[in-house]
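For reference, the structure is listed below as structure tokens.
Not every chain is included here, but those present sit where they belong.
Chain IDs A, B, C and D follow the sequence of writing; residue 1 opens each chain.
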Amino acid sequence: MPDLGKYAVEVLGAYGATLVLLAALVLVSLRRGRAARAALDAAEAEGHRHG
Amino acid sequence: MSLWQYANPVKFLTLSARLQPTLWAAAAICVGTALIWGFFFTPDDIRQGSTVKIIYLHVPAALMAINAWFMMLVTSLIWLVRRHHVSALAAKAAAPVGLVMTLIALITGALWGQPMWGTWWVWDPRLTSFLILFLFYLGYIALWEAVEDPDTAADLTSMLCLVGSVFAVLSRYAVKFWNQGLHQGTSVPVVTGGRSVADVFFYPLVLSMLGFGLLFVALVLYRTGTEIRLRRTRALQARMGRDL
Amino acid sequence: MRALLKRDLALAFRAGGGFGLGLAFFLIVTLLVPFSIGPEPGLLSAIAPGVLWLGALLACLLSLDRLLALDYEDGTLDLLATAPLPLEAALSVKALAHWLTTGLPLVLAAPLFGLLLNLAPSGYVWLVASLALGTPALSVIGTFGAALTVGIKRGGLLMSLLILPLYVPTLIFGAEAARRGAEGLAATTPLAMLAGITCACVALMPFASAAVLRMGLR
Amino acid sequence: MFEPLPLVVSDLAIARGGVPVLQGLSFTLAPGGALVLRGANGAGKTTLLRTLAGLQAPLGGRIVGAEEQIAYAGHADGLKAMLSVVENLRFWAEVFGQGDIKPALDAYALQPLADRLAGTLSAGQKRRLGLARLLVTGRPVWVLDEPTVSLDAAAVAMFADAVRAHLGQGGAALIATHIDLGLDAEVLEVGTFRADPVARAGASDEAFL
């Protein structure tokens, strides 16, 4: 851990906030993507049953 | 072989599925390396102390925030002129990414401002322009959400993007006229190649910018795929549900 | 086109119409400012030009809300879109009617409201000039926003969100001109910029609005 | 007296909300002719009429002779509650460049209501005013979506008379309705042109299938 001096809060805050935001963005994207995939698979399966 | 063939959703999905693993891996490696390098292995600046480490987050995020809007402008134009659905959906997919990048730039900037300028926020032209950009993203996303019919939504948001871009440029001039500002000038002018940042700070910064760029591309490809699947689901359901 | 203008004006003057209400809103915002920020005359006169411009902008924005929404709801827009009148012209006329019933009264009443806020004596001319040059742009840009959100229920606030960033340049140059005027500085540059923005908007925005409206009606 | 081209629709396909509704629709509406559209609720009558009026784009097929020829009357009447009957009518007359509104008032017995605000009319009176608007457009092809909703028997007769007079002058009318109007008109059953849900022709979602 580097010595951040008197600016530790700001620097750590900046890194923390950025990583949290990026992680949230990626996770939300992945969750939505999975949901969309599942919905599509369900719709396609049903479509085949209907002919 | 025309480039436009990738405007076909199926072709697009196939290609993007092939590209994505590489992109995600490269993005993770670049961002990870750059941030670890920047955070642990660069010295403090004489004037700014350890806050200089924020640059590896702030600048790439700011860059991507602007580029995302630019990309949306181009894809919107493609949709309006050639009506390729993938293009419109790519714009839709990019907006939240741009919004988050803008937010990161604003937050890291504010955190940087507190030690450097003694205040979280000043009405500096660059900062102000960014806030306006943030609003544009919000409005653009809200409009996508509010319109029921997907093609109409694509049309309307594309027009908003177009008109909004003109006004964004205008705002930039207006804001500069209104207040001269505290913010740094550009220190990495791509055109001239000259720069005002020492090499120790510069290399991780470039790596970080590359990483953020790759991350942006990977995210947009993935999210565009999601949008395509949602549209396809909708189409299938409509086909089955319309039995009246 | 004359018919449309006449009708919009007639509707504005009828009970429940928009005329005078923009003005009233402007008045009330100006009145509420001293209540909310306190009554010191020095502070008030420092912020007077800005508050007046902001009030004018908000009054404009509020009255835009139903510029097209009412016509959409009762089917008039569909019928207008099939009428021989080009939609661009119809929207220009509607923007003009909006300006005549909202912007113009604000311009004329602004000096009075300036008194309420201790505006510096040198500021009146510039305030009126900047409002007169700037409010047409507000109406025209607003029409674009209204066309974008037509057909969206509860579109009013979404419209505000979409329009306000578009209003930024007009507001900056307008308020800057009024402020510099009040402080006795040269205000011709921002005024010229303002005039430029207004001319460009009046000439070009109706096309964008009509395009957007056609998409929205579909 | 109008001299309109006939309205010719060939192989039309239309969609609503991105979902194809009708396809393979062709018909010709000659001057002096009337065509009644029938079809169950949700069959696509409104969508078809809006497409013909140019309010939405067709998915495919051609429409010839519609431009600037059509007077459209949909589910909503386009009346301003705060304008009087005469003011409402005169506005539309001016928009369409016509002069006299008296024949329109007479045709639907609106003279006694002439100075009432449109907002205070009853449902059927409003509809009569909405139909009177067609007479001041001077357009040859009337495209009407359920025109007789909430009209009583007397008013339906007024409407039928107005349509007959219009046809007599060489006009044409396309009317979607669920009731019998007593008009001598061909009937088009839109249900038979239902878009095939499997072989969907060109809907906006089609790219995704």
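Quick note on the criterion: a residue touches a chain if its C-beta (ideal position, glycine included) is under 8 Å from a C-beta of that chain, and two chains touch if they have at least 3 such contacts.
Note that the structure is predicted; figures quoted are calculated from it, not measured.
Novice: For a test of your reading: one copy of every chain kind is shown, so what is the whole-complex stoichiometry in these labels?
Specialist: A x1, B x1, C x2, D x2
FYI, only the chains that are shown with their structure count from here on.
Novice: What are the two chains with the most C-beta pairs touching?
Specialist: Here the largest contact count links A-B.
Novice: Can you name the chain whose C-alpha mean lies closest to the mean of all the C-alpha atoms?
Specialist: C
Novice: Any idea how many Å lie between the Cα centroids of chain B and chain C?
Specialist: 32
Novice: Approximately how many whole Å separate the CA-defined centres of chain A and chain B?
Specialist: 16
Novice: What's the distance between the Cα centroids of chain B and chain D, rounded to whole Å?
Specialist: 48
Novice: When you check chain B against every other chain, which residues touch at least two of them?
Specialist: 149, 232, 236, 239-240
Novice: Note the residues in chain A that touch 2 or more other chains, in rising order.
Specialist: There are none in chain A.
Novice: Of all possible chain pairs, which ones touch?
Specialist: Touching chain pairs, listed by label, come out as A-B, B-C, B-D, C-D.
Novice: Under the definition above, what is the set of chain C residues touching chain D in their complex?
Specialist: Result: residues 2-4, 6-7, 10-11, 14-17, 73-76, 78-85, 217-218 of chain C touch chain D.
Novice: If you look only at chain B, which of its residues touch chain D in the complex?
Specialist: Residues in contact with chain D: 8-9, 85, 148-151, 228, 231-232, 234-236, 238-240, 242, 244.
Novice: Please give the residue numbers of chain B that touch chain C in the complex, ascending.
Specialist: Touching chain C from chain B are residues 132, 135-136, 138-139, 142-143, 146-147, 149, 152, 155-156, 159-160, 162-164, 167-168, 170-171, 173-175, 177-178.
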